[in-house]
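In this view, the complex is presented without one of its protein chains, the others remaining in place.
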Amino acid sequence: MPESRKLRMGMVGGGRGAFIGAVHRMAATLDGGIELAAGAFSSDPEKSRASGKDLFLPADRVYGSYAEMIEKERARPAGEKIDFVAIVTPNHEHLPPARAALLAGFPVMCDKPLALSLAEARELRALVRKTGILFGLTHNYSGYPMVKEARRRVASGDLGRIRRVVAEYPQGWLASPLETSGQKQAAWRTDPARAGASCCVGDIGTHAAHLTEYVTGLRIEELASELTTFVAGRALDDDASVLLRLEGGARGVLWASQVAIDEENGLNLRIYGEKGSLQWKQEEPNTLMLKWPDRPREIVRTGANYERLSREALGATRLPAGHPEGYLEAFANLYKDFAAALLEGGTPDVPTVDDGVRGMAFIEACVESSKAGGRWTKLQGGES
Amino acid sequence: MPESRKLRMGMVGGGRGAFIGAVHRMAATLDGGIELAAGAFSSDPEKSRASGKDLFLPADRVYGSYAEMIEKERARPAGEKIDFVAIVTPNHEHLPPARAALLAGFPVMCDKPLALSLAEARELRALVRKTGILFGLTHNYSGYPMVKEARRRVASGDLGRIRRVVAEYPQGWLASPLETSGQKQAAWRTDPARAGASCCVGDIGTHAAHLTEYVTGLRIEELASELTTFVAGRALDDDASVLLRLEGGARGVLWASQVAIDEENGLNLRIYGEKGSLQWKQEEPNTLMLKWPDRPREIVRTGANYERLSREALGATRLPAGHPEGYLEAFANLYKDFAAALLEGGTPDVPTVDDGVRGMAFIEACVESSKAGGRWTKLQGGES
Amino acid sequence: MPESRKLRMGMVGGGRGAFIGAVHRMAATLDGGIELAAGAFSSDPEKSRASGKDLFLPADRVYGSYAEMIEKERARPAGEKIDFVAIVTPNHEHLPPARAALLAGFPVMCDKPLALSLAEARELRALVRKTGILFGLTHNYSGYPMVKEARRRVASGDLGRIRRVVAEYPQGWLASPLETSGQKQAAWRTDPARAGASCCVGDIGTHAAHLTEYVTGLRIEELASELTTFVAGRALDDDASVLLRLEGGARGVLWASQVAIDEENGLNLRIYGEKGSLQWKQEEPNTLMLKWPDRPREIVRTGANYERLSREALGATRLPAGHPEGYLEAFANLYKDFAAALLEGGTPDVPTVDDGVRGMAFIEACVESSKAGGRWTKLQGGES
Partner (left out) sequence: MPESRKLRMGMVGGGRGAFIGAVHRMAATLDGGIELAAGAFSSDPEKSRASGKDLFLPADRVYGSYAEMIEKERARPAGEKIDFVAIVTPNHEHLPPARAALLAGFPVMCDKPLALSLAEARELRALVRKTGILFGLTHNYSGYPMVKEARRRVASGDLGRIRRVVAEYPQGWLASPLETSGQKQAAWRTDPARAGASCCVGDIGTHAAHLTEYVTGLRIEELASELTTFVAGRALDDDASVLLRLEGGARGVLWASQVAIDEENGLNLRIYGEKGSLQWKQEEPNTLMLKWPDRPREIVRTGANYERLSREALGATRLPAGHPEGYLEAFANLYKDFAAALLEGGTPDVPTVDDGVRGMAFIEACVESSKAGGRWTKLQGGES
């Protein structure tokens, strides 16, 4: 067994006022195996410095750009330099730092979606394959114990062949033109230059698509969609309805919206097979409902002391049942698995660059199908 | 004020072993204003007679056919003959008795969907218009108090302009080929000769479509659909996914399934407007959830003692809050309103023959769009 | 098999403005086996007459007093006179009509609690025993299918020996002095002359106590209580907390309140045994939750198609799962069982006069214990 040690993370993005950067930091450090060691928190060096100070980093580990961070960290001695790079910038700033990190030999954890476009995503995939360096993508909802349990249940055949899938991701925070008020999160997500071809599908629809594939183990092959922009003046979609055809004949509906008032972060998934069904809701993440044709529904709970609960679910759980674990804990599971793979090798249960390419293909197919009046459109991400 | 009296109902269908006939009888008589006075409970005269005896009817009010019932009841004196006809047969047996009843001057309450085809539905609509006789269609879910409250909330503008609708109707009872086992309800619903062009859309999708239009007050203008038959050997669809475009620019998803294992009777509706949202679930019918952008969600409850609760909701409620009213009570509200209109005139809050035509148009558009690879298809029922 | 026929009910109480009388009528007639044939709806003959007319009764079956009804109905011929008497008056008017009915040979369905006092209750029990006539008490919550399922589960040993019980019955409708506004339901329930020794325990606490004994099959042996009157000027308690000791060593808490704002009719029961637990809530009556030490919770649903669901639960169900049955349907189950016993003999699954005596003993023990500073007090109703 190799000597264990605390891994050092270098962060790109996540300066003052950012949302997801703080999430990554809390998630990465929750289990005590990772520490924030360096950062280029903003493309504005002054802001980067101030953010680094907030985070109690020594001044010489706070950089004015990702390029500087990667260059200087690479030069540090083995026992001091960062072990991996976390990228938490808007979509258009995923590829450049990821490329630089990989070329410098640093493993990467990257926020989703993978890139600004399918073409960029493919470039990144090619680089990951070429370098053979570990690359993770934070489709964080796959980190929940009950999502892992759901995946295991499907994989073990408990539900039989899958027939129907319903994936939903309603939010309401963009029901009004928040981006015109200077709200930073809204501004970049509705800006094609920074977000890419889609707002709603890109930001949340891809989570739903990833979750669908993760749990069912089936690829989305074709889709027919209608994207809508409800808020006047918005440059990208804020609502999407998608019909799905999956491998093996399963059919489904996926819808996402950012204008569904007072929906908070309502990602949920229902899967119906020939022998049983399951249901999971992100806002009540510690419950997985299983449904059967001839016996009562079962409520499976995170951390419960059952005769049968998957190793994967138990391994993603820190507390006894009834001590709610939430969004940060699920996010932390990705970092925990990533860190273990860095130390011990193996394939972590973390979404990959391939998942990221499929996510970009999903986005682009949604946009294309909607423009073509809902024509059934194949996803172009499966090829190598 | 006219003298009140108990109305006499003559029933077509609903003999031994039927499901919905018993529901109509319990619903019609619940409030004490209607009694079962006559019936042609089966096309088999022997079975009709036995059923009539079960129901404590005198032998001379039990008939061997609807034609006989209508003819003989018409001939009875005013204080004795039936006041209206309830039709509770499978779809292919809606038009003939309805036509006969109308031509004989009897008001009609008819189970849904209206007929076997859009063409039949139009014929019936023409006859209703020509005769001017009261005709009700039992899209019973519109009878729930909280559905009426939802409709009022939308109509009053509380939610603002409607943007998105999600209507679902999952069931699981046809997940296996039940129709091959002799189960009567499954047999006729999966038989094109008795059910029409669709099983899933016809039997339950139309309820969801009606509920959508009833609550939003907006017509479904266009749809794109995919109907699927998951159970091998079944002649009609048992699963349907539909994208909707409604009047005024609202978009939506409607899906229904009869193979969603352990879904019971999961009709539910979510409506998102510019100012607020609402949600209602048939299986928890006494709760209406209202959602707002800037204040806590509200749980509106049947029978509650609020400063504000619509007259329509209160009028559809028999018991104080917390005394659950269910499916039969909602169904009974249609009969209660229908009876009041028979006695006192006025337009009852009961789905009409026009709703029935729209329902058939919905079914046929779903079938057509799905056959055409999901092409956006207009509903053809709105014209006179 | 005896000839079936529709049974004729004569009602005492339940005139215009009454609540529970209308409930009894809807419940009794729901299944088509009972008709309202006569009534003494009010001690005011004029009001009785008007109420009878509302209910479409012939004038000669509407009486000015229960005594008149019982006398005249007794004199009618067998094929015409009422088959039983339903008593739906306030508590102080239970014993007199019940006694008269029994002495005249009429079976009785009586609202709860049984009488104004334990002494009265014992008198009635003695009379029932002496006459051998069927007597039912409408602790209606025992009519729910999932309550019957719960009882079966305990009886079958699934939960093992019972350790702990929690019974709750919160309501909020008496949080303000409603009785001073002329509200009839509040007025008599807070009046010792009409309600007896307790308001809260008498009106709803007894339901919770009966449900506890019905489901566990264990008698409440001793209790320690604190009754409180929160609304100034009220003559009786409007809130009660009770510690319970049951047969076999089980311990419990029972609390009821009429001042718990916006609690509607929140009767619920949790039972914990050595091998498993269960939970049932009246406001979501079609769900029974079962809990196990080593496997997932199970959600048992009314009308579901399980390999295992008790005959008792299925027999109390009219509709397929997911078609909610509510308060009236559960209430109707008592009448259905009562009617079947009248026609066919046997012991109906309807609370008895013995349950009624125990209910009065429970009320009096609560009052006595509370007055004695919460002293543990034995129930005095078990002896013959």
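As written, the chains take the letters A, B and C, and residue 1 is the first residue of each chain.
In this section, contacts are C-beta pairs under 8 Å (C-beta built on N, C-alpha and C of every residue); 3 or more make two chains touch, one makes a residue touch a chain.
None of these values were measured; they are calculated from a predicted model.
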Filtering C:L118, C:A186, C:A260 or C:V350 for touch with the omitted chain leaves C:A260
By the document's definition of touch, the residue of A:G17, A:G157, A:P324 or A:G373 touching the omitted chain is A:P324
Contacting the left-out chain: of A:G266, A:P348 or A:G374, that is A:G266
Logged for chain B, residues touching the omitted partner chain are 290, 293-301, 304-308
In the full complex, chain A touches the hidden chain through residues 4-6, 19, 22-23, 25-26, 29-32, 36, 54-56, 171, 173, 263-266, 282-286, 301, 303-305, 318-329
Note that chain C touches the chain not displayed via residues 163-164, 166, 168, 170, 172, 175-176, 224, 226, 228, 230, 239, 241, 243, 251-253, 255, 257, 259-263, 270, 272-277, 291-293, 297, 373-376
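To be clear about the criterion, only the chains that are shown with their structure count from here on.
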For the copies chain B and chain C, the interface residues, called same if over half of the numbers are used by both and different if under half, are same
Farthest chain from chain B by C-alpha centroid distance is chain A
Taking each chain's centre as the mean of its CA atoms, chain A sits from chain B at a distance in Å of 43
Distance between the CA centroids of chain B and chain C (whole Å) is 35
Among chain A residues, those touching two or more other chains are 293, 297
